[in-house]
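The structure under discussion appears below in the form of structure tokens.
What you see is the complex with one protein chain gone and the rest in place.
Every chain is named by a letter (A and B) in the order it is written, and numbering of its residues begins at 1.
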Amino acid sequence: MRDFIRPVFVIAWKDIMLELRTKDIVVSALVFALMVIVIFNFALNITPPMVDSLAPGILWLAFAFAGVLAMGRAFITEGDQGSLDGLLLCPVSRDAIFLGKMSSMFLFMVLIESLVLPIFVVLFNFDSISFKLIAIVLLGTLGFATCGTLFSSIAFNLRSREIMLPLLFFPVVTPIIIACVEASLGVITDTVNIIGTGRWIGLISVFDAIFLVLCPWAFGIVMEE
Amino acid sequence: MRILLLFVVAILLSIDMFLIFMWAPTEVHMGHVQRIFYIHVPSAWIAFLAFGLVFLGSIQYLRTREQKWDNFASASAELGVIFTTLVLVTGPIWAKPVWGIWWTWDVRLTTTLVLWLIYVSYLMVRSYSDNHYQASRYSAVLGIIGVINLPLVYFAVNWWNTQHQRLVLGIGSTEAGLDPDMRTTLYFSLLAFSSLFVWLLWFRVFLKKTEDMVRENTRLGTDQ
Partner (left out) sequence: MIMLMMPLNDIPYLFGFNIVILALFVGYILWVFGDVYGLPKLSKSPFVKISYLSLVPLVILICGLVILSWSNLENEGRGYVTLGEIGSDHRSDRDLNLRGDYVVGSLIEGSDGNSTVFEVTSDDITISVITSSDIPGRFYSGKCNVFLEGEFNSDNIFWSEELTCVPDDNLGYLLSAYGILWILLFGYMIFNSRKYRELRDILNSCTIVSDL
């Protein structure tokens, strides 16, 4: 077990160290997320009565687009420096590599989201961030990170990689986006819904569970030489 | 032998056209536009069949790594995309005169749209890959993920619709209260479209086999 967990930590730590030095991914994705929130505010012409129903959608759109941006960068630096080949040569199982990269990606996105959420609450005049909302954000981000890492490893090897990642990512991640927006809506607005927030969180959990099993296996196949 | 299949398809389609236009009764409320139903519904069933075959082909390819399974899966995916495109185009064309709207975020329609997007990206991955081996592997992975994702999409959109009480098209009721003659026409149309699909699949796999042959010959040529 230790043989499996340790490489995961090492790989994740490597990515985090790299990021601490360059601050490349987090800063750009953070700024992009804020810009998305502002632009959508203007584009959707949000008036106070509409805020409650539209705000969660804008939040998750910001997370999704910023996440895609961040994930696209994840493998590019690896591949350009040739470090991906080095990584694959190590006697480490592909699952561990995947989980390591996924963990670092998850942490970056959580960092971005933890900075965006307070700004979001302020901009849209909500009272506070409840624990339920944080739980939803974490679960959703887990799903994003899992799928995103896999698809960016696929897209990285194709021509026009920048467009292939969103194209692959968004249709597959549709259930999570729907579920997260609906669950956030339930938590933020506290309305009584036909489909309870619990069911949506259940859907996110099922999605995460399925893809946490599926994606490492798929990553192993993608990374064959 | 090969030509027999083509003629069977042609004959079945001709009879099918006759049944659709000359034999099937006209619907009360919708009029003649309802005859689109006879290509819309079989296309949808054939499209889902095609994507199921992609799933099976992808699994088999990843297990055996034989090129024939990859050919089978990718040909099936191409046909699936074509038939899904047909469904997504004839759907609005039927809906506009009958229900007055081009589109609604109904469960089935939305799921079909997401499915279409997933498999269009499948085809794009294939064409954007560097080499054939990479293309086969990547698309096999996508084929499996696409199908597994489908129930999740269905439930998510279904609950989303229930939550927001969106318009649910009465497609189900049309099928439920189907006149026996209409049902016969529908099933025969399904048979004709299935034969068309089988022939197209065979044809495309044959072309891919030829491509493989050419690729091997060229490679052998450069090796020497």
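Quick note on the criterion: a residue touches a chain if its C-beta (ideal position, glycine included) is under 8 Å from a C-beta of that chain, and two chains touch if they have at least 3 such contacts.
Since we're looking at a predicted model, the values are computed, not measured.
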Touched by the hidden chain, restricted to displayed chains: B
Among B:68, B:108, B:132 or B:204, residue touching the chain not depicted: B:204
Contact with the hidden chain (one of B:14, B:64 or B:127): B:14
Sole contact to the chain not displayed, among B:51, B:94, B:160 or B:188: B:94
Touch residues of chain B, complete complex, unshown partner: 2-3, 6-7, 10-11, 13-14, 17-18, 20-22, 25-28, 31-33, 35-36, 39-40, 78, 82, 85-86, 89-90, 93-94, 96-97, 177, 179, 181-182, 200, 203-204, 206-207, 210-211, 213-214, 217-218, 221
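Note that in this section only the chains that are shown with their structure count from here on.
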Residues of chain B defined as touching chain A within the complex: 62, 114, 117-118, 121, 124-125, 128-130, 134, 137-138, 140-142, 144-146, 148-149, 152-153, 155-157, 159-160, 162-163
Chain B-touching residues of chain A, taken from the complex the two chains share: 154, 157-160, 164, 167-168, 170-172, 174-175, 178-179, 182, 193-195, 199-200, 203, 206-207, 210, 214, 218, 221-222, 224
